[in-house]
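So that we are looking at the same thing, I have put the structure below in structure tokens.
Every protein chain except one is present and positioned as in the full complex.
== chain A ==
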Amino acid sequence: MNLYPVRSIYMAEMARTRRTLLQSIVSPVISTSLYFVVFGAAIGSRISEINGVSYGAFIVPGLIMLMLLTQSVSNASFGIFFPKFSGSIYEILSAPISYLEVVVGYVGAAASKSILLGLIILGTSSFFVPLEIAHPFWMLTFLVLTAVTFSLLGFIIGIWADGFDKLQIVPLLIITPLTFLGGSFYSIDMLPPFWQSVTLANPVVYLVSGFRWSFYGVSDVSLWASVGMITLFLAASLATIGWIFRTGYRLKP
């Protein structure tokens, strides 16, 4: 692997973040803070503790996950969609680089942004609720793996999308509902038994559960189910990207 191309792509993408700092970092932080005010402070005070954790603290991992998933997908999809849209992708495709280098550059940058964002939200939330992190190593592992995996997914969406509408549709119609229904704001124990089993088909449940476990040591599903699910996601995304570059799908006529 040649590091100059990877670094060039990575730095250019990070520079784009700096140019759009408000949109990339500030606005997700503001919207997360609103969640804390509404769910944590206003409504949360009426809700009893869940598994011994106050409701405000309980939703922190879910909220971070929500932001992590949506921001990873939108950052990465926009990052590759834009050059495709403007035509400047010709340069990437004609460069003497492997697809792995392209992916590491783009996805690395998108994931870095999401991780940074996740940490900022974590910091912000500590102003609202008392936080404890039982397993910091696992917390970081989940943070990084989720950011990378969903940035890969975003990358795929960015290549697949042939218009701005499609770029929006997947995050809006799939990621957000799955996250909201994935136990970001509740424990799946709180659902009726039928919906509990339906929910288990939602992959985001495993991510939120594992991430929450790293904070409070309680989870809806076992840690290894969570680790397994995210690994599966990662592998599927990588395989899809490999296929895209081998066939030139939506990149090369």
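Everything that follows uses one rule, which is that a residue touches a chain if its C-beta (ideal position, glycine included) is under 8 Å from a C-beta of that chain, and two chains touch if they have at least 3 such contacts; residues count from 1.
Here is the rule we go by: contacts and distances are computed from a predicted model.
One chain of the complex is hidden; its UniProt record names it "ABC transporter ATP-binding protein", one of "Acetyl-CoA acetyltransferase", "ABC transporter ATP-binding protein", "Acyl-CoA dehydrogenase" or "Dissimilatory sulfite reductase subunit B". Annotation for chain A: contacts to the undisplayed chain at residues 2, 4-5, 7-9, 12, 15-16, 19, 83, 86-88, 90-98, 248, 252-253.
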